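One structure, pasted below without further comment.
Yeah, one chain of the complex is gone here, protein chain that is, but the others are all in their spots.
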Amino acid sequence: MAETQSSPIITFDKVNKWYGNNFHVLRDIDLSVAKGERIVICGPSGSGKSTLIRCINRLEEHQQGHLIVDGVELTDDIKAIDQVRKEVGMVFQQFNLFPHLTVLENLTLSPMWVGKLPKKEAEEKAMIQLKRVRIAEQANKYPLQLSGGQQQRVAIARALCLKPKIMLFDEPTSALDPEMIKEVLDVMIAMASEGITMLCVTHEMGFAKAVADRVIFMDQGQIVEQNNPHDFFNNPQSERSKDFLSKILGH
Amino acid sequence: MTSTTLFQPIAARPAPINTSGPVAWVKTNLLSDWKTSLSTLIISGLLLWYIPQLLSWAVFHATWVPNHEVCHNNHVGACWGLIAEKYRIIIFGRYPYEEQWRPLIATILLTGLLVLSCVRAAWKTWLPILWVVVFTVFFMLMYGNVLGLEKVETNRWGGLPLTILLSSVSLVLCFPIALVVALGRRSNLPAIRTFCTIYVELIRGVPLISVLFMASFMFPLFMPPGTDIDVLIRVLVGITLFAAAYMAEVIRGGLQAIPKGQVEAAATLGLSYWQTQRKIVLPQALAMVVPGIMNNFISTFKDTSLVTIVSLYELTGALKLGVNSDANWRPFIIEGYLFIALIYFVFCFSMSRYSRWVEKQVNKSKLR
Partner (left out) sequence: MSTDKPPHKKNYWSWRSQAFRGLLYQVLALAAICFVVWFLAHNTLVNMRNRGIQSGFDFLTQPSGFAIGESLYPFDSEEPYWHAFLIGISNTLRVAIVGIILSTMLGTLLGIGRFSRNALVRGLCLTYVETFRNIPVLLQLLLWYVVLTEVLPNSADAWQVGSVFLSKGGLNFPIPVWAAGQFWAAIGVLVGVIGFWFYRRWAIRQFEATGKPRSMFWVPVVIVIACSLLGWALGGAPIALNRPIKGDFSIENGGALTPEFLAVLIGLTLYTASFIAEVVRGGIASVPRGQGEAASALGLNRQQEMSLVMLPQALRVIIPPLTNQYLNLTKNSSLAVAIGYPDVVSIANTSLNQTGRAVECISLVMLVYLATSLATTLLMGWYNKRATIKER
């Protein structure tokens, strides 16, 4: 249990979101994330799990309720959004590396153009992150020359370059071939032990068991159940959680 | 009970002769079945009959000397003597005869620049500067009035230099306009999106000739009273606005092909809208649409032939100018047209070959 601070770093307060006029994708979400906590969010597809974490860095807008990230409430205010995005890093399912830039240029882009760091300093900091994800030797290659697992590790390093307090992972291993999933999970496990707050949407239950402080199960836009991994996997309370676990742990 | 035979690797052998090589090619491509063989027979028969006749007219019995009486007497061959006699007025228009070395050099410089810009190795920071330099030299040579060169008004510019000038200047000028319009069409702000859409759809719905008429007749009315706009500038503005609408559509296609995740990743890294467009979206989009941009350039190059109708004497107009007033050569205007067709063909065919080569390169770099 990693609750070291009294005030949570992310607060969802009766957050609701609709797509268009008819699709109610997030229903009355109440959630508190403590600093340094590692959370895994799972659930069937279409349950709103990706939408939930995309609201945290305003890639999606919520229509009702309050969402407070690191003391800043997320609204239409541009300055607030910029401030939150500096503290929150994101890793995507499709990696979303910039194919026309080298790996090193991918990492130094934001520190140089947003953080206003001089090039040398940005490159030094980038190399530190690349070493951290054990891919420093590929610094001058282009993303399309790397394997999927290597690209995702570069994406993680790129997010880490901004020294975020919170890291969001949106199904980071779903697009990878099976033999590459392990190298990415290893990096995420190493990160977990360094005190950074992590929210991870994933189907990799092994990772949840190894690292998570809390597992949140979502279905049809609602948080159905949340518990520590041990109790969640061995003793699911709700019918829907039992149904879901039987499907994914079965084969 | 299983019997296992030891695996013996077989060395590669060449294919049997009737499945590869020229004989096999003929068999599969020309004589594969009776219908194909029949059509091969008929077509080869027709070709063998017509092609020698064509060659005889165009080459063997043709007149090459610039003597119109010999041409008149020659009823079985083409009269290329027209070209020999009139080539200078066709290629240079009404430019003064003694000064025609100036458009010659200017055209060679500009063509060389265009060819150079196609080579990937030249895509460095000094290329735009070179463009500015070459254009300045071009205008200095053509217009004169500096360095002791005699002044030549723009309405005497014509022929091939005019065609290349109009195509390349409109390409350079329409690009920024097209970029802004393409971005505007994809914007979230309804007023800007509507305006850009109206512009593009309006221009694409009308023929170039009406835009040229508008530029020629109406442009002087749009300017404050007393200003006199050069006819070349009017035509250039018309062609540029026209080409920009089509170019905007090409660029918009490239913008649409960039996955949304790229913009999202840039947003999570804290980049602003313009930073994202400049550093992430546009470099990828533009690299993708180079073949489309080339096609646009080829179309504009062909479209410059229309300025004949608004009294600028590019190749076609210059030919009519040179021949219509000269009764001796009038009957042979067809050969003149064929010559101009050849010039256009050479330019456009090379450009389309290049565009196809670029497309292959772009597709190759997509694979790992």
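When the chains are written out, they are named A and B in that same order, and each has its own residue count from 1.
Definition applied: contacts are C-beta pairs under 8 Å (C-beta built on N, C-alpha and C of every residue); 3 or more make two chains touch, one makes a residue touch a chain.
Bear in mind that the values here come from a model prediction, so they are computed numbers and not experimental data.
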TODO: May I ask which residue of B:11, B:121, B:147 or B:191 touches the chain that does not appear here?
DONE: B:191
Task: Among B:200, B:293 or B:306, residue touching the chain not depicted - done: B:306
Task: Of B:87, B:139, B:213 or B:354, the residue in touch with the unshown chain - done: B:213
Open item on the list: I need the residue numbers on chain A that touch the omitted chain, in ascending order.
Closed with: 16, 18, 21-24, 27-28, 63-64, 75-80, 221-222
Open item on the list: Applying the definition given at the start, please give the residues of chain B touching the unseen chain.
Closed with: 25, 29-30, 32-33, 36, 39-40, 43-44, 188-192, 195, 202, 204-210, 213-214, 217-218, 220-225, 298, 302-303, 305-306, 308-309, 316, 331, 333-334, 337-338, 340-341, 344-345, 348-349, 352
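One rule holds in what follows: only the chains that are shown with their structure count from here on.
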Task: Rounded Å distance, chain A centre to chain B centre (Cα mean) - done: 50
Open item on the list: Quick check: in the complex, which residue numbers of chain B touch chain A?
Closed with: 259, 261-262, 264-271, 275, 279-280, 283-284, 287, 365-366, 368
- [ ] Please name which positions on chain A make contact with chain B in the complex.
- [x] 57, 59, 82, 85-86, 88-90, 92, 94, 96-100, 109-110, 113-115, 144-145, 155, 158-159, 162
